[in-house]
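Dropping a structure here in structure tokens format, bear with me for questions.
In this view, the complex is presented without one of its protein chains, the others remaining in place.
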Amino acid sequence: MTVTVCFFASYADSLGVPSMTMHLDEGSTVLDVMTRVLALPGASRLPPSPLVAVNLSYAEPTRVLAEGDEVALIPPVAGG
Amino acid sequence: MTVTVCFFASYADSLGVPSMTMHLDEGSTVLDVMTRVLALPGASRLPPSPLVAVNLSYAEPTRVLAEGDEVALIPPVAGG
Amino acid sequence: MRTALVRKPIDLTALLAEVSDASNGATSIFIGTVRCLNDGKKVLGIEYSAYEPMAEKEIAEIIAEASGMFGVQHIVVEHRLGELAVGDASIAIVTGHPRRAAAIDAMRYCVEELKTRAPIWKREHYADGSRDWVSAVTSREA
Partner (left out) sequence: MRTALVRKPIDLTALLAEVSDASNGATSIFIGTVRCLNDGKKVLGIEYSAYEPMAEKEIAEIIAEASGMFGVQHIVVEHRLGELAVGDASIAIVTGHPRRAAAIDAMRYCVEELKTRAPIWKREHYADGSRDWVSAVTSREA
């Protein structure tokens, strides 16, 4: 299956891209995506367990993904 | 000695005057003023122990008064 | 820091300009307005009056207390007196500070203390033509 992975703010700067398409085995979880992301060039500047949202809601690392999901890595927020 | 006694809002309505001059013996207290006020016509609509301010600050009934003091009876406040 | 009893509409924009400071990160505001219902009675307006010199002194003391407790340098309070209609602002409290917690705490302290201590009174005018002095004790307050 295919998911879209989105990066923002300092994470997008570190990885050099705002998003990427990722091909995953069925049954893959958020943790599987994170493992792949943390192996990318520039990922050494990311924390070991970044916050993640799936389809616009915060999600646990154990969350099982589905075809077409939008997975977003959320840097520490600073709104307001 | 002489003091000025001021009434506001519902107290002024009940007593029919906004203020009065009161002649007192030396050593008189806030309580002495209240006793005199509560004997006035219309005073039956005042509470038995109204709040009092002397010279713009809240004062206890035991407060000893001085010549020229301004004694104000303060109805329940409702600002804001 | 400033307090005033005023007899014209409160100008919130002017108050905001007054607390403005490049070091502020947070501005907190409370506005009290005349509402159309109180204790189930339809209200047409409110007449506010005060023991003016004492009210100004008491509010100035409240502001000084809030400034000391929360370290807030920028506080302005205006309370309107006279005849107000439904929707008119009777009070505005504006605080500014680098941090939000202090700005909000100072605003809340000022409104709570003012409603307890400032010698200000209101007489409501009802749709049935009657008028009544209202107190924080006899009515549930805004």
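Each chain gets a letter, A, B and C, in the order it is written, and its residues are counted from 1.
By definition in this document, a residue touches a chain if its C-beta (ideal position, glycine included) is under 8 Å from a C-beta of that chain, and two chains touch if they have at least 3 such contacts.
Everything numeric here is computed off the predicted structure, so don't read it as measured data.
Colleague: Touched by the hidden chain, which of the shown chains?
Modeller: Hidden chain contacts in the full assembly come out as A, C.
Colleague: Please identify which residue in C:Thr33, C:Gln73 or C:Ser135 touches the non-displayed chain.
Modeller: C:Thr33
Colleague: For the full complex, which residue in C:Arg2, C:Lys41, C:Arg108 or C:His125 touches the chain that was left out?
Modeller: With C:Arg2, C:Lys41, C:Arg108 or C:His125 as choices, the missing chain is touched by C:Arg108.
Colleague: Which positions on chain A touch the chain that was left off?
Modeller: With respect to the unshown chain, the touching residues of chain A are 6, 8-10, 13, 53, 56-58, 72, 74-80.
Colleague: Of the residues in chain C, which ones touch the absent chain?
Modeller: 12-13, 16, 20, 22-37, 86-87, 98-100, 103-104, 107-108, 111, 140-142
Keep this in mind: only the chains that are shown with their structure count from here on.
Colleague: Centroid of chain A to centroid of chain C, CA atoms only: how many Å?
Modeller: Centres of chain A and chain C (C-alpha means) sit 48 Å apart.
Colleague: Measure off the straight-line distance from the CA centroid of chain A to the CA centroid of chain B, and report it in whole Å.
Modeller: One centre to the other, that is 72 Å.
Colleague: At which residue positions does chain B touch at least two other chains?
Modeller: None at all.
Colleague: Residue numbers in chain C touching 2 or more other chains?
Modeller: If we look for residues of chain C contacting two or more partner chains, we find none.
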